[in-house]
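The other protein chains are all here in position, but one chain of the complex has been omitted.
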């Protein structure tokens, strides 16, 4: 899937909306954090952060690769390059039981087909479970990543069909049905603290847990963000603009190759 | 601890009572069986069997060494030689959870400080738990070896103080309080099918589960066995005499060295 | 198909097959067609495990050739080989936690079976990865269930009756419980075996050990049979006595990869998208598999 040029196309600004999203996501990771990485956009952003300001970011993939430092982007969660460049490889039960579940991972980095007003994520079905409009791949590691990481960062392209009032299926709990719901459900991590899109950044309101717009990328307007959001998007009083990509950020991102990319256009 | 020369001393018969016990125990193992081995007498017997008629006996120690083939006898359950000669070494949780617990081990080979009429084993305390006469090492792996192996073989020197009406503490369940007890307790293996001593062999009566004398080693009398048994020892109608050690058996046993045996007299 | 010397077309039946948790015989090295014929039966619950790496494609194709029907297919990450088995009509049920073409997109044969019942209706039982992994752990451990922190607040428990809860007897806390999974047959692919049937795999080893140990019967296909298994860092070794059969299948994980042997054929994964989108293209592909005996 290639990015739709919603805003900030390379021609106009020197970078694509997807590039801005990956760079903004990478910036939120701090050096030395342990980060449980989903494939796709999260993997790109996490590997970018590792090449920029967070060389000691600990990347963990659900295939069991711990502290992996691939010199190319993996195409799947279980690519050989992840095993070859890992400090150690453990079994899949171990990665979930010993590493994710106890809450020793700082950041869970997820994407999804739908995210809702309260940060819940759907990667299971669009429509009814038994008669879906679109059957999606399913849970994978996401439900427990969302439950157990200290905090969750969601990276998704900002589209009306994806940013919905209520997800069709709760694959991974964000803030459930409100601010106290995670505690009631026994979920110990803080849940989604940030949703980074190709338009801007959404964060949960501390009182309501509703995702509100806290930052816009360069050249994006509140109206554009609202037009792609399926609920009445609130704007934070201290809305900021994302700093544009630096030359280093852009060059580093563009220099990252995906494994087998000769074959994958 | 050295063997007391109860019977069959080397002077009289050409072998010691301990040697006869180890050889009798080794003979009960069949080639290709998977055998969970306790240290001491069971380890000697199992390694002897491997050198004699059972070269493909799969030896498993609770330290996690799977299919180990030490060329010297280990002094402890966790000797380096067990790891070096193993097909693979797994963690201690794995050896208990994946290998022992599901019932995939054919034979559990145990010893103890006390065994009782119904084959229950004590390695915890002599006397009261809170005010023991003798504090013993404790359970180790024995309770679950006794519970989960397909069958259990006990190897112990036959002494009045060790063969008791009822053990002071049930560390490992033999036949509990009777023939149906294992099933009621949810124990899936058959329990002790044989107690091999330096005097002979005891086996549970199929109807009562009480250990009865089914074989005597060469030169031992029923009276000698009864004199060292703390309950009225019944004798099987088809009591047999153990074949004496063959030259090969004796020579093989005597050629086995214990690791570091230069230092341990 | 190439195979080691000890197995041939007239080999006697596999000794240990069906003896569940009591298998002390050493795995027999037998040709793959014989292994599948003896170990996989219509109606079985079958797990062909592998986490992107070492996917047992050759074994899956042999199941297709032998026209097994009504299988329950179990796997954390069903991908192309399950799409192929479903499209070939082998499956009536799938138990899984993530189904897709990794790095490419959807499984179109699976979607078609779910939506239209072509070529056969497909039921699903859906978990998370953590849940599936723990179901295998429980199965391998001889326990009826496993405990985890999972599923709480998600919509999965509504649709999946092998998810429940259990209360901690010490703290009173409620936790998720999942039912053990014990496949009738588990099939894995590994780098190599020795002549006694001991099997060694390394790289990303996924849930393969648990899947084999949880199964009533098991088969490992291997890149090669060697005299001695040189120790390899990070390797999992499955002793021959927990396997019913080992079948040489060089290249048997392609188009997935075998660490140290060959790379993933990403072009083949991409090409599958077009083949699987179209029933006719798929049917033509199926014929090539069926004829490649």
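Just so it is clear, A, B and C label the chains in written order, and each chain counts residues from 1 on its own.
As a convention for this text, a contact is a pair of C-beta atoms (placed from the backbone, for glycine too) under 8 Å apart; a residue touches a chain by one contact, two chains touch by 3 or more.
On a predicted model such as this, the values are computed, not experimentally measured, just so you know.
*Asks:* Of the residues B:16, B:47 or B:101, I need the one that contacts the missing chain.
*Replies:* Of the listed residues, the one touching the omitted chain is B:101.
*Asks:* Using the document's contact rule, name the residues of chain B that touch the chain not shown here.
*Replies:* Residues in contact with the chain left out: 39, 62-65, 75-80, 82-83, 88-89, 91-93, 96-97, 100-101, 124, 129, 132, 135-144, 147-148, 169-173, 176, 181-182, 185-188, 259-260, 263-264.
*Asks:* Could you list which residues of chain A touch the chain missing from the display?
*Replies:* Contacting residues on chain A, toward the hidden partner: 32-34, 56, 58, 66-67, 87-88, 97-98, 101-104, 106, 148, 150.
*Asks:* Using the touch rule from the top, list residues of chain C that touch the missing partner.
*Replies:* Touch with the absent chain occurs at residues 142-149, 162, 164-171, 173, 175, 177, 179, 231-235.
Operating definition for what follows: only the chains that are shown with their structure count from here on.
*Asks:* Between chain A and chain C, tell me the centre distance in angstrom, where each centre is the average of that chain's C-alpha atoms.
*Replies:* Chain A and chain C have C-alpha centres separated by 30 Å.
*Asks:* CA centre of chain A versus CA centre of chain B: separation in Å?
*Replies:* Roughly 58 Å, centre to centre.
*Asks:* Report, in whole Å, the distance between the mean C-alpha point of chain B and the mean C-alpha point of chain C.
*Replies:* Between these chains, centre-to-centre, one finds 39 Å.
*Asks:* Among the residues of chain C, which are close enough to touch at least two other chains?
*Replies:* Residue numbers touching two or more other chains: 137, 209-210, 236.
*Asks:* Find every residue in chain B that makes contact with two or more other chains and list them.
*Replies:* Residues: none.
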